[in-house]
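My questions will all concern the structure given below.
Incomplete set of chains, arranged as in the complex.
The letters A, B and C name the chains in turn, as written, and every chain counts its residues from 1.
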Amino acid sequence: MSARVGVVTFPGSLDDRDAARAVRLAGGEPVGLWHDDAALGRVDAVFLPGGFSYGDALRCGAIARFSQVMDTVKAAAAQGMPVLGVCNGFQVLCESHLLPGALVRNAHLRYRNRPARLRVETTRTAWTRLYEPGSEVVFPAKHGEGRYVADEAVLDQLEADGRVVFRYLDNPNGSMRDIAGVTNEAGNVVGLMPHPEHAVDELTGPSNDGLGIVASVLAHLTGAADTSGVSR
Amino acid sequence: MARVVVDVMLKSEILDPQGEAVLGALPRLGVNDVSSVRIGKRVEIEFDENAQNVEEQSRVIADQLLANPVIESFSLSIEGA
Amino acid sequence: MSQLNVAIDTVGVADATPDEKQPWAELGLKEDEYQRIREILGRRPTQSELAMYSIMWSEHCSYKSSRVHLRQFGEKNPKTPRLLAGIGENAGVVAIDENIAVTFKVESHNHPSYVEPKQGAATGVGGIIRDIIAMGARPIAVMDSLRFGAIDHPDTARVLPGVVDGIGHYGNCVGLPNIGGETYFDACYQGNPLVNALSVGVMPRSRLQSMQASGVGNTVILMGAKTGRDGIGGVSVLASATFSETGEGDARPSVQVGDPFTEKLLIEVCLELFDEGLVVGVQDLGGAGLTCALSETAAAGDGGMHVDLERVPLRAKGMEPQDILASESQERMLLIVDPAKAEEVLARSHRWGLLATEIGTVTDTGRLVVDFHGQTVVDVPPKSLADEGPVYHRPIAEPNDLGLIAVDRAETLPRPTTDEEIRQTVLDMAASPNLCDKSWITEQYDSSVFGNTVLGTPHDAGVVRLDERTGVGIAISLDGNGRFARLDPYVGAQLSLAEAYRNVAVTGATPIAISDCLNFGSPEDPHVMWQFERAVTGIADGAQKLGIPVTGGNVSFYNQTGRDAIHPTPVIGVLGVIDDVARRIPLGLGKTGDTIALIGT
């Protein structure tokens, strides 16, 4: 039986269908989760997709943090359940304090849509274990508020702990230290701005490099060849 | 040194989707007795020590750059001179 | 009960005060039109009725100057079994295969985008998306065709970034990929930029919706945003005519602000309701707000309608009935629902956090009756508003300068001869704003949301996959050329049609349908009317020759400052079908050693 990956739909989520497709193409079983439901319905991992949850009017992810589903996701993450946040999902994870730092307006002040070249900085997370360390991937980056910021001390700590997961090779938004994605201490919660779910098929995306994200979590969940430092 | 604060708000009859979204989220925080939320910009401008015509210049900045007169109005306050 | 203005103009008051002076001229009605309204009603109209007639009989809603010419499309359109809904519907619908259909349409939001570029353009995108929803389709992509004044004019620096920001903001937030468009600069658009937006949607053929308010006893539901004073500028003369205004100076803004988040909810809720078979009829609220939606659904249905206007959720205090009827607040839809299912409709929209309110019922009286706090403020035959507006045969005259333009031929221009001159010409062309790279604009648009965009910018046409299993997809291109149309509107319009047709064909798709947006100056100028007639004839003849129908479109007149009209600018969208998107042909050169051939004339 393939692993069940929950994909959350908030009002205003846009990439939920794409996230479900990526899960399916990588061999998992996508399960729709509704923002107002507290129950996670026996899922093995959670994918928070991109979009503009609740309109994202005030600050991206600020309102989604208070949804029913996020209470449950927080508790499950603390128990080690793999959680991925992409774009708005990453913003929600930061606003919910599941990940450090914040995502603010791009330094050039515009929404920008470009394929982003990224370096996989660590494979010691539930969502990156099948990548080659240091390898290069291309995911579309498209956002107006994706500049990663945090205190210098926090950034130093992230670097020291090896918790920077993806780094931009051509920083598109002014993120501090070119950070595109980070993980929590346990390595089960990962957030990134660029969209792996839009890089699953060369017909519709710049690459199929994104399949490795879901493939990694599936491998993590089945415990195959546990070379990662991530505990379940 | 003069510090000028320009508050820019949407005109009262213009839809404020940001404010509406926040209003809609308040019950999730347990707040149920708010009737309206409006969100605008607060701009803090610091002039050099010996700047002249601070008020006049601020008005020009607010009018031409900070506020969009079609949908927004602004108010000025000068905090020290 | 909220405080009621004692001076409210009811049908009873209108009966009793036949000689009351009414500001019909200020509302844009002609003397004979006003007299016709009095004849239809057998009395003077109330303020609310006058507001409704002035809106529905405006150029924008009644197509009074263009209607006689647009008939050509219907007359000349080739017959095709693919056409499931054509001109007259919110958007044309064409069959892709036995199971799925697509609907697409291009519409203008020119003047609002000049007044307030960001919101004007944003609400233009929002409006066309609602047309697509109203047909029963899920919107799957947008495109935009833009015209600005000179690139180095200071006002272009105000208009262009705002327009791009508005289109991007709305499309990105509502979650639709932008798959292409055009951007041109010409001094003739300085005071009249063009913002034409196209949207396309897909549906199972069985989900096609109608705008009919049929079934006596059915419930009328207003869904979406609250109603505010947005865009009631013109109608405000009614209020100022009867009582003096006290409020702030900004009380009657003519600008509407869009909220793409609410629009996204409208899409999801409407599709859920259609899929569950909970809706009898549906109509979007566009430029003419409730006035248009109520009169069109009632006129298309088989009876009448009764509405209790005070039930409409309001955003502003003290709105008069005519304000509510005229409001152009965005992100609203009107639904006709079986009363047994009304509760479920309300529950489903509340689940998404969307407002939905029962405001009326379908009746068999043949009248559209609107009450406000129990007093009747409107009692009219709905067809007189929606279908029986004035029709003009405007005078037509060939522009005097046509001969002059004709002799100023390209052949007479100096040619580059030396290497240096040729080099300079190439550089000049590359630097021309009309030819240079547009990625500054297009990278502000999401192009990949939904994961079905197979080709977007910078390709000749956008290609979108409709079905992952079969690989079937569509290609769309949007093209116009005002300079060609200025030289010869008949041929110029056909050139744009041919360009869009070719752009679709070169991706590997087979063109099947046309939508058009006709941007012109004032119809009261016989020269403009001549250009219009020639362009329409050109498109209709071209469509006939190519064997594909015109399925819908939009007319935008009065794009003119003083006596100077824009170039006649028909913008043409062509839609094609491709059996397997994996076989699409992208732009660009192939591999080293491939043969390059030039075909055609």
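Following the convention adopted for this analysis, a residue touches a chain if its C-beta (ideal position, glycine included) is under 8 Å from a C-beta of that chain, and two chains touch if they have at least 3 such contacts.
This structure is a prediction, so every number in the text was calculated from the model and none was measured.
Displayed chains are single representatives of each kind; full-complex composition is A x1, B x2, C x1.
Keep in mind that, in the parts below, only the chains that are shown with their structure count from here on.
More inter-chain C-beta contacts link the pair B-C than the other of A-B and B-C. Averaged Cα coordinates give subunit B a centre that lies 34 Å from the centre of subunit C.
Across the assembly, subunit A contributes residues 54-57 that each touch 2 or more other chains.
Counting partner chains per residue, subunit B has residues 17, 20-21, 24 touching two or more of them. Within the complex, the subunit C residues that touch subunit B are 115-116, 119, 225, 228-230, 248, 250-253, 255-257, 259, 261-262, 315-316, 329-330, 353. Touching subunit A in their complex are the following residues of subunit B: 17-22, 24-25, 28-29, 39. Subunit A meets subunit C in the complex at residues 11-12, 14-15, 17-18, 21, 36, 50-52, 54-57, 110-114, 140, 142, 144, 195, 197-198, 200-201, 203-205.
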